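Each remark here refers to the structure printed beneath this line.
Just one protein chain is left out here, and the rest sit where they should.
Then we have chain A:
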Amino acid sequence: MATSSVSKGCFVFKPNFKKRKISVPQLQEELNKNLFDSLIEFLRKSYSGFQKSSRDWGCQIKLREIPTAALILGVNVTDHDLTFRSLTEALQNNVSPYVVSLQAKDCPDMKHFLQKLVSQLMDCCVDEETKEGSIQVAQKKTHCSMDSLSSWYTNVTRKTDPKMPRKKRTSSSQWQSPPVVLILKDMESFTTKVLQDFIIISSQHLHEFPLILIFGIATSPIIIHRLLPHAVSSLLCIELFQSLSCKEHLTTVLDKLLLTTQFPFKLSEKVLQILTNIFLYHDFSIQNFIKGLQFSLLEHFYSQPLSVLCCNLPEAKRRINFLSDNQCENIRRLPSFRRYVEKQASEKQVALLTNERFLKEEIQSLLENLHVYHSNYFLVLRCLHQFTSSLPKYPLGRQIRELYCTCLEKNIWDSEEYVSALQLLRMLAKDELMTILQKCFKIFKSTSEKQLGSTAKRIEEFLAQFQNLDEAKEEEDTSGSLSKGLQKTDLYHLQKSLLEMKELRRTNKKQTRFEVLREKVVNFIDSLVREYLLPPETQPLHEVVYFTAAHTLREHLNAAPRIALHTALNNPYYYLKNEALKSEEGCIPNVAPDICIAYKLHLECSRLINLVDWSEAFATVVTAAEKTDADSATSEERNEIIHARFIRAVSELELLGFIKPTKQKTDHVARLTWGGC
């Protein structure tokens, strides 16, 4: 039963997955576009500085500075690779074919630094100069100094000069001698000496080897001053570029991938919570987040047979017609569907449970409803977010993802936060309210949903009413000022009249037309929320598109290798599924793998383990079953074999890091885990 549907699920999964995969890098490119554009602009400008004729007074001194872009990328180091890759591509297309990126771990000293630089530079032009370049590499690798590098550079640029008209690099070859862009991916990890020396050397060769540096910085630009003394940093002309913060990045990713009807696949509250928690609390890594998302997608299509229907609406409708009996049965078993059926009239119930055709028609309409539900849901969610994101203390969260999580979890209007948020909304000033309403109007206007089209109209009406209020108020003011003046009376009367006036004012305040209108708006929003922000569990067939297996996700993303290792060694049956290995708690079956036996024995020891005792215990366990046949000649041989097996088991344990040799006592090893040293 499962196989057919799983294979179908996978079949659906493929295009869906691909689509998402394509959209993610696109998204990132868009996000980085601004940054890259300004960076390229800077490089161009500084490059034209190189070109400027040196007869300009003062240029001689300024020329000595290496143009440097300090790129602040945030602490999510795992994402940087992707950024650098696309940056390299962008630079190669726009600035210069010679783009080299180096990592600190490749350059422990100047020699390796230059070697890496040279070999990568040569690779840059191998594609143009074919094999000739690779010969050069082999030759130059023996001694690469800045001297040879700059002479190579002049060679290359001179060589390419005459045959200018080339097919591909039209944009980059607009300059006769393109600059060499060197990206230092992780500035923090470079040793001070290497950096300093390199900068000093290259600043001396700058006129014949036009270099531009890009520092990738994860923490803060102060690191430049910490790594480089003034004498060296004075050789650089540093400009700062800040990339988008990773939290903003996450918001956009969520916005584009989850808070949209474009992709049918959705996450349940728990799953989303896990993914965002890992992001916020552990690594700040967008890449890991997207991997988590991809994993959920995969798991959903793999484990949920009805995920066949998780695709865009027309396709899903087409597929419903091909549903097999089994799949229909699956749908009937869905809790959400059963709840739905129970609510129907009895004839319809019978029809739904027995008539396939009727069921399929019903599924079609249900899926349609689900689609409509989602499109309304996101509109109202965004609208509500507009209202709540500017409230003091953010009772419903500052980010839309927090709001989304609460809405997914339960009826939001039952929560205390929602009540307090509404109370705060009832205190909003007019101009605030109007700007929010205008934003909401834009949100609703952007789509052409039939049901919510009227909402946009309502908001427009509200806005108009607020506008009218302005004019009306002026009239009111003038009438208010005409109220009776105080006549000269005694104290008692004065008090009385003052109290009266106060009372009057209070009642007046309650009845301000603005306040009435505000109340109306808040009530309107409340009604919208109650109508459209129902949790997805209430929707029949929500299981088709929502991935809910939070525990599997957690198991996979937050792997616990130590526990897995312990389980494997302590209870080999768990992984090997061999009946002979089934044992009660605490005892060791002698058929278990040797390493398991050794491991179990070592658990009983303290910090230092006597190898002799251990070996004897091992031999006892292994020979426990076949004690009876004790032939002297064979037993000697067997003892040797057991001894060898023991040694192998012990060295395997050492390899896994459970024990290590110690010098404290002869013939002993030290335990490293669980109560070890």
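As a working rule, a contact is a pair of C-beta atoms (placed from the backbone, for glycine too) under 8 Å apart; a residue touches a chain by one contact, two chains touch by 3 or more; residues count from 1.
Simple rule for what comes next: contacts and distances are computed from a predicted model.
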{"item": "Which of \"Dynein light chain roadblock\", \"Transport inhibitor response 1-like protein\", \"Origin recognition complex subunit 5 isoform X2\" or \"DNA-directed RNA polymerase III subunit RPC6\" matches, in UniProt, the chain that is not displayed", "value": "\"Origin recognition complex subunit 5 isoform X2\""}
{"item": "Touch criterion as defined above, residue of A:L35, A:I72, A:L87 or A:C596 at the omitted chain", "value": "A:I72"}
{"item": "Identified contact with the non-displayed chain, of A:H282, A:K520 or A:K582", "value": "A:H282"}
{"item": "Sole contact to the chain not displayed, among A:L39, A:L121, A:M146 or A:L267", "value": "A:M146"}
{"item": "Hidden partner chain, residues of chain A it touches", "value": "45-46, 49, 57-58, 61-62, 65, 67-68, 70, 72, 74-75, 77, 109-111, 143, 145-147, 186, 188-189, 197, 200-201, 204, 218-225, 230-231, 233-234, 236-240, 242, 245-247, 279-284, 558, 560, 657, 660, 672"}
